[in-house]
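Before any comments, here is the structure.
Here's a slice of the assembly, chains where they normally sit.
Labels for the chains are A and B, by order of writing; each one numbers its residues from 1.
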Amino acid sequence: MPASLARRRRAHLRTPIRAVDVEKVRSLGDLLTAFQSTSIQARNLGRCLEVWENALTDPKRPTILLGLSGPLIAAGLRKVLRDLVDWGLVDVVVTTGAVMYQDLYQTPQVGGVHWKGTPLADDVALRDLYIDRIYDTYVDELKFEETDRAIGRLTEQFPARPASSREFLQFLGERFTDPGSILATAARRGIPVFSPALIDSSIGIGLTLHYQKHRGGPRFILDAVRDNFELVQILTKSPRTAVVYIGGGTPKNWINDGIVMANYAFGREGEGHFYALQITTDVPHWGGLSGSTLDEAQSWGKISKTATRAMAHVDASIGLPLLAGALWDRRRVWQPRERLAFRWTGDELDLTREPAGGRPRRPRAKG
Amino acid sequence: MPASLARRRRAHLRTPIRAVDVEKVRSLGDLLTAFQSTSIQARNLGRCLEVWENALTDPKRPTILLGLSGPLIAAGLRKVLRDLVDWGLVDVVVTTGAVMYQDLYQTPQVGGVHWKGTPLADDVALRDLYIDRIYDTYVDELKFEETDRAIGRLTEQFPARPASSREFLQFLGERFTDPGSILATAARRGIPVFSPALIDSSIGIGLTLHYQKHRGGPRFILDAVRDNFELVQILTKSPRTAVVYIGGGTPKNWINDGIVMANYAFGREGEGHFYALQITTDVPHWGGLSGSTLDEAQSWGKISKTATRAMAHVDASIGLPLLAGALWDRRRVWQPRERLAFRWTGDELDLTREPAGGRPRRPRAKG
């Protein structure tokens, strides 16, 4: 073999795959580290951990935005998500309305429960029993009605003026004082939670009743464009940004478009997101945004040309606990990370850093 | 074999599969009819046609809502979608912002074009060339900027008051007078077009610039909850409803939730959607709304307990032209169908029927 050929071969054959040895796996941190030396989606999941850790330890302290979609509460991820917020592993949450609605449904104030069901259920029979099905999980429609009433009552207390989804969700989070709640934890920690399609959820039912009741008079107006204006400020005041997408949908698209808007229309001097990871079950070849690669996003300037990025094709019910558990195992790495302090005067943001509170507070929730 | 066993067997073995004979297929109508006697997704696509036809010929004249998500303009479906609107095969459109934005990008006023590209492109190189990639298709960022400017100018002309996405999109549709445009055709035909997550699209960029410019003073406020209130009225004033979902996402969820809201919170006396069909590439077993079965939706009351429904797993770029072409072949069936007339006084809807205009007008568009 000519030397030049051998050399070019060696350039490609540098890093061997190492087989996973489950006898040596003592923790989820071990497992994900082992995955980094394998292939296919295990490697991708391992790389997601690596990208997240890089974002957490970057001395420029990127702002980390978390996008949430899919049946995450049904999937048993409420505690995991609440922990990510409490531990400071994310700085901003963007979510479908459904995730937050089901988070509130489980607060002790309502007492809702997600129940084990079956995908082969007789749905017409369930209808008669006031049971709603989410694939293999049941929710209680009567408790949904209680959730609606609770949200409806609180909406009446909200000031009669235009506001963003972030303000309204913070208002709710402050009033559902459940340490196990994602929304309440975010409110306590000062983490902004946006829901750019909030009307497209059961939370929207209460808002629509409020609309009808106060129609023509002063009322709370969900001023959707204000969400954009607030997001632009967050991005503009962040020297760097990182994104963690659980699923796709509106949250992924909105966060990705946000950075384009900030850079192109609002004079932000910066690049696309600098770190990007996604857990998804969608695929690129349907051409939709949810399954589109993070490379494709680079052509749009959504993701920085030099971003580190990883995309793992795995159901979030499996992939997210693995990631979160591995991050917990390595908490010494990110415990010193400063927190962000978001202070809002109307729609105006003042964004500063605060020292980390030492080791993360022992979460009070039981899950 | 005992007679009872033979009888029970016969009850299951009633309708034979018939092999497709492409020599006898003279039209897309023929093909889809043939598909109805096959299996797997061809049968499902054939059933989608059947469900749609049933909705179109139901003497109670159901209101047909079309939900749109995915890269539909890139996929070459602009003419097909515009035809569905023009021919009266749908009465209400609910869409992601991106579909309408890319519809406007292609109007002669902007002159944008979708170009053939490749999924293996060098995305960092494309970035430098102001070319954005949608899987295997390129769009021109410079023309996107023109689209933004055109939308921005028009937004300045929109009244400084709260409005729904439907009002704003109708306003845009009336000003982009392209017979090939989906939005312009809807405006001309009086078909309402909603985008419940409108801020999550490039249209949102212009709206955010408008927000910033008029901040503190009077301005157009995208009053998201008003979308819900308008939708509830459409559903409440429709004796029956049918849904056609191309993809999933916010449009599917919002239309499905809408009927629950109307029935449960607004005293509509009716059931869930009476006809339902979906073309999707998502799958049920991830538990998300986009891929969830129309059976599951029955447990929620979103789909009527006695609804006819069909779900075909096929990319819309292939499945939708087949459906639309088959419907065109059978235009005699639906040509006599009355049109709906939507008359809005502020946020108040007056909904009446009008006689069909005979044969559908020869579409003027060139595609």
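Here is the rule we use: a contact is a pair of C-beta atoms (placed from the backbone, for glycine too) under 8 Å apart; a residue touches a chain by one contact, two chains touch by 3 or more.
Quantities reported herein were computed from a predicted structural model and do not represent experimental measurements.
Trainee: Of how many identical copies is the complete assembly built, when 2 are given in place?
Mentor: Of the complex's copies, 2 are shown; altogether there are 4.
In the analysis below, only the chains that are shown with their structure count from here on.
Trainee: Could you report, rounded to a multiple of 5°, the rotation needed to superpose subunit A's C-alpha atoms on subunit B?
Mentor: Nearest-5 rotation angle for the superposition: 180 degrees.
Trainee: When the centre of a chain is set as the mean of its C-alpha atoms, what distance in Å lies between subunit A and subunit B?
Mentor: The mean C-alpha positions of subunit A and subunit B differ by 28 Å.
Trainee: In the complex, go through subunit B and note every residue touching subunit A.
Mentor: Within the complex, subunit B contacts subunit A at residues 69-71, 74-75, 98, 119, 121, 123-124, 126-127, 131-137, 148, 162, 196-202, 204-205, 207-212, 215, 221-229, 232, 247, 249-250, 253-254, 257, 260-261, 264-266, 281-290, 292, 295-301, 305, 315, 317, 347.
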